[in-house]
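So that we are looking at the same thing, I have put the structure below in structure tokens.
The complex is shown incomplete by one protein chain, all other protein chains being positioned as in the whole.
As written, the chain order gives the labels A and B, with residue 1 at the start of each chain.
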Amino acid sequence: MADVAITTTPHSAKAKPRAKPVSGFRRFLQKKSTIAFFMALPLILLIAILVVYPAIYSIHLATLNKSMQRYVGFGNFKFLFTRETFWMVVRQSCLFAITAVVFKALIGFITAHLVHNVPANKQRKWRGMLLVPWVIPPAMTTLAWLWLFDPSYSAFNWILAHFGVGPIPWTGDAGWARFSVILVNIWYGAPFFLILYLASLKSVPEQLYEAAAIDGCNWWQRIWFITLPMMRNIISITVLFSLIVTFANFDIVRILTSGGPLDSTHLFATWAFKLGIESSDIPLGASVSLFMFPILAIAAIFILRDINQRGNEAS
Amino acid sequence: MTMATTIDKAGPRRKLRSMSRDRTWALRWSYVFLTIFAIFFLFPPIYTLITSLKTSGEISAAVNPWWVYHPTLSNYRELLGSSQFLRFFLNSAMVSACVVVITMLISIPAAFALARMKFWGSATLATGVFLTYLIPDSLLFIPLFKMFAVFHDYTGIQLLNHWYVLVIVYPTLTVPFATWIMIGYFASIPKELDEAAIVDGATWMQTLLRIFVPVAFPGIIAATIFAFTVSWSQFLYPLAFTTTASELVLPVGIITTLIKGDVFNWGQIMTGALLSAAPPLIIYAFLMDYYISGLTAGATKG
Partner (left out) sequence: MADVELRNVAKTYDNVEAVRGIDLDIADHEFVVLVGPSGCGKSTTLRMIAGLEDITGGEITIDGDVVNDVPPKDRDIAMVFQNYALYPHMTVAENMSFGLRLKRFPKAEIKQRVDEAARILDITELLERKPKALSGGQRQRVAMGRAIVRHPKVFLFDEPLSNLDAKLRVQMRIEIKKVHQKVRTTTVYVTHDQVEAMTLADRVVVMNKGKIEQVGTPNELYHKPATKFVAGFIGSPAMNFIPCRIEETSGRLCVRLSDQIAFPLPPERAARYKSINRDDKLLLGLRPEHITDAKSNSGPGFEPFEARLEVTEPMGMETLIYFPVNGAQVCGRANPSAGAQDGAPLKMTVDLNNMHLLNAESGVVI
């Protein structure tokens, strides 16, 4: 080290800091917890005013009559229970959500394994291609599917015609329409699962597989005994998350079938839109939307429990 | 000590297989299936592109829809020349830009406060933020609609049917998850860095802006991309809150104006869809890793 004499420069820009007693209010403002609170305040306000309050307000709205003059208590709900459409919506929403999520998870799981098997430098390319559906705005891809399903010009039917299979009414027949909306949802949502499962697969220590290979596992045993247990947390979180989001889906059904034919593909969201905005019966629409809430709440509880469990396991 | 033991290998003798040959076959099958899945995931956008290059005549003709025989750019010219379409594009851009800025302004300080500065109720707030993400737009759009109407009655300010009402509402969709992403990134910064900054004389704000933001920059990019994509793709809120053509954003604009009655101008619709999907796709092409890390950060960091 060089031999340097330290010149103590007069502390020009710095007066000797004497600890001045500051007023109580200033101290309060400088306290860490106060500053933190103000930093989080916009977030709190945003959530309070635009999420929590409207949610509660919708409960109030659901208790009014159509012109919103009178209080009718549970009248709207009782009315809904009598309508057959309502029960159809309940069934369809559950069918839609559960089927779609199961297949999305499955496809995501399978494709994650496929990508993982490929040498690392090529994985990026494949991953890039497979994630495309998730990047495109869902409303736009639904338009593409709408065109693919078009009654007169369906490109699918054109191919099927070559095999002698009659034109399929993708959106015209209730059964096919239900299939179509689920298919589009799967197409759009599977990449999400792929990405998360791929990341999770990579975090499973290679040594576990090596030990298993020595012990003599075949491929499905490996998956059942090693991969799945290690991925249990991410699987349950993604499934629950996706159930909530799929259950509340609006874009796909609205554009593809508008809930038809004959209300057979309506979900809570689309039906609420039809009743609330298009038919201008806001209270009724609010009631329909609210039915989503119990199911979402249950799923949220499960998710929270899982996250906390995972937090405890990790620590 | 050593005994000669005969172990009875009663199992069927397995033919010894070459491990490397097994691996090659596994790889080949992987590629086969990957290709199948890739086709499955890519054909709709490709079909959109194909259709967009066709004239109406070719679309309605009974030829192979999967191929373009007389490619034309007329659809593109018409749309890009249409002031209405450009208006949609501009609205979308303005809304998305504003929402991204607002989102980052809200999420970054909030994430910093939640990740670093423990204050009364911070744990509840963090959970609460996560839970709000689970109250979907399909539940909130009706009461919000009514709230804006009531607001108009009280103040005379009409927010509905203007593009800027979306700027107010979209942050409810982007801020929670963006905050979640940022909390993950901030939490991974070693605690000693804060302390060094404190000892160096930084206030909390200075620590956030001069240390955390630069160091967590990949997270900021990921959150920005996420906020942009969500804003750009939103469909329900604009459909519910805006009706006049000059106020529409792209997704709603394309669907409501290009589909007039029973006549579907599919060439133009597909072109519009593709142009609308272009910005997110372009961002994705260049910043794919940030896209993905935003997704995984939110979920795997819990």
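The rule is short, and it goes like this: a residue touches a chain if its C-beta (ideal position, glycine included) is under 8 Å from a C-beta of that chain, and two chains touch if they have at least 3 such contacts.
Treat the numbers as computed from the prediction; the structure is a model and nothing was measured.
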| item | value |
| --- | --- |
| Option touching the unshown chain, where B:Ala187, B:Ile211 or B:Leu287 are the choices | B:Ile211 |
| Touch criterion as defined above, residue of B:Ala202, B:Ile221 or B:Leu281 at the omitted chain | B:Ala202 |
| Chain B residues touching the omitted chain (full complex) | 190, 192-193, 195-202, 206, 210-211, 214-215, 217 |
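Definition applied: only the chains that are shown with their structure count from here on.
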| item | value |
| --- | --- |
| Chain A and chain B: spacing of chain centres that average the CA atoms, whole Å | 11 |
| Contact footprint of chain B on chain A as seen in their complex | 32-33, 35-37, 39-40, 42-44, 46-47, 50-55, 57-58, 61, 107, 110-111, 114-115, 117-118, 124, 126-133, 135-141, 143-145, 147-148, 150, 153, 155, 158-159, 187, 190-192, 195-196, 199-200, 234, 237-238, 241, 244-245, 248-251, 254-255, 268-269, 272-273, 276-277, 282, 285-286, 289-290, 292-293, 296, 299-300, 303-304, 307, 310-311 |
| For the chain B and chain A complex, residues of the former touching the latter | 26-27, 30-31, 33-34, 37-38, 40-42, 44-45, 47-48, 51, 59-60, 64-66, 105-107, 109-110, 112-114, 117-120, 122, 125, 127-132, 134-147, 168-169, 171-172, 175-176, 179, 204-205, 229, 232-233, 235-236, 239-240, 250-252, 254-255, 264, 266, 269-270, 273-274, 276-277, 280-281, 284, 288, 291-292, 295-296, 299-300, 302 |
